[in-house]
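The block that comes next holds subunit A.
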Amino acid sequence: MFEILIDNYPVLLRGLTFTLIVSLSAIALGMLLGMTLAFALTSRFATVRWLAGGYRSFWRGTPILLQLLLVYYLLPEFGLNIPPLPAAILTLTLNTAAFQSEIFRSGIAHIPQGQIEAARMVGMHHWDIRRRIVVPQVFRLTLPPLTNEVITILKNSSLISVISVTELMRTSEQIASRTFQPLETYLVAALLYLAVNLLLARISAYLERHMKGGLAAE
Partner candidate 1 sequence: MPPLETTIDPITKAKTTAVNGSLIEARGISKHFGDLHVLDNIDFALSPSEVVCVIGPSGSGKSTLLRCLAFLEPYDDGNVYIHGQLLGYEQRGGMRIRASEKAIDRVRAPLGMVFQHFHLWPHRTALQNVTEALRLVQGLSRREADREGMAMLKRVGLFDRAHHYPASLSGGQKQRVAIARALAMKPEVMLFDEPTSALDPELVGEVLAVMKQLASDGMTMAIVTHEMGFAANVADRVVFMDEGRIVESGKPETLFRRPASERLSQFLNTWRERALT
Partner candidate 2 sequence: MFDFQLLFEMRGLILQGLWNTVWICFLGCLVALGLGLVLASLRLSSPRLVGPLVATYIELCRGIPLLVILFLLYYGGPSIGLRLSAEIAGLVGIGLYGAGYFAEIYRGGFLSIPQGQLEAARMLGISRLNILRRIQIPQMLQLIVPPSTNQLIILVKESALLSVISVDDLTKNATAMVNETFAVIEPYITVALLYWLIIETIARGGYALEKRLAQRSRMPTPSSSDTAGATHATS
């Protein structure tokens, strides 16, 4: 098993880097879209709420592999030829945005209404309240479920190997078919995924401990 790791560490490292790049860019882009959706889900306009709800239902309610195949094979039908890597990032982004919108929505609901009323009473504008009062707190309130979502996306990123993006999983497949040692190779892959995810969980726990100060404990 260690032989596999030692012999192939440059390619494995490259695969892991791709996994991280794809996952983290999807998380970051998904955060922007997810936050926007969260506000859309609580919009004053019924149509906006309805559209956001429909989006969320589809992206949360179907397998992510199916979504990936749809994006990858359907977009060319409309004349959009999209290479595997952007297709992968796009799918993961659209998927995680739906899950993150729900996380943010519940986070927004947990901010005491009194704070928003207080902001309104000192004359702050609707969008200023969101930008300066709501959003900064939502991140702290939702850190544990957000961490889970990051880990989920990292794990789900393994399936973009199906459209031949050479991330960690695809790299492992290549090594396995070359060395005829699938058990050892996939164990190495498992350990690498596990290490990254444990590290992420640690970082999140650290952040949670150090962001407690100044948070509205309600």
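Candidate entries met the following condition: all candidates are chains of the complex that A comes from, given by their letters.
Basically, a contact is a pair of C-beta atoms (placed from the backbone, for glycine too) under 8 Å apart; a residue touches a chain by one contact, two chains touch by 3 or more; residues count from 1.
If you're wondering where the values come from, they're calculated on a predicted model, not measured in any experiment.
Colleague: Which candidate touches subunit A in this complex: 1 or 2?
Modeller: So the chain touching subunit A in this assembly is 2.
Colleague: Could you please specify the touching residues of subunit A with respect to candidate 2 in the complex?
Modeller: Result: residues 58, 61-66, 69-70, 73-74, 77, 151, 155-156, 158-159, 161-162, 169, 172-173, 176, 181-187, 189-190, 193-194, 197-198 of subunit A touch candidate 2.
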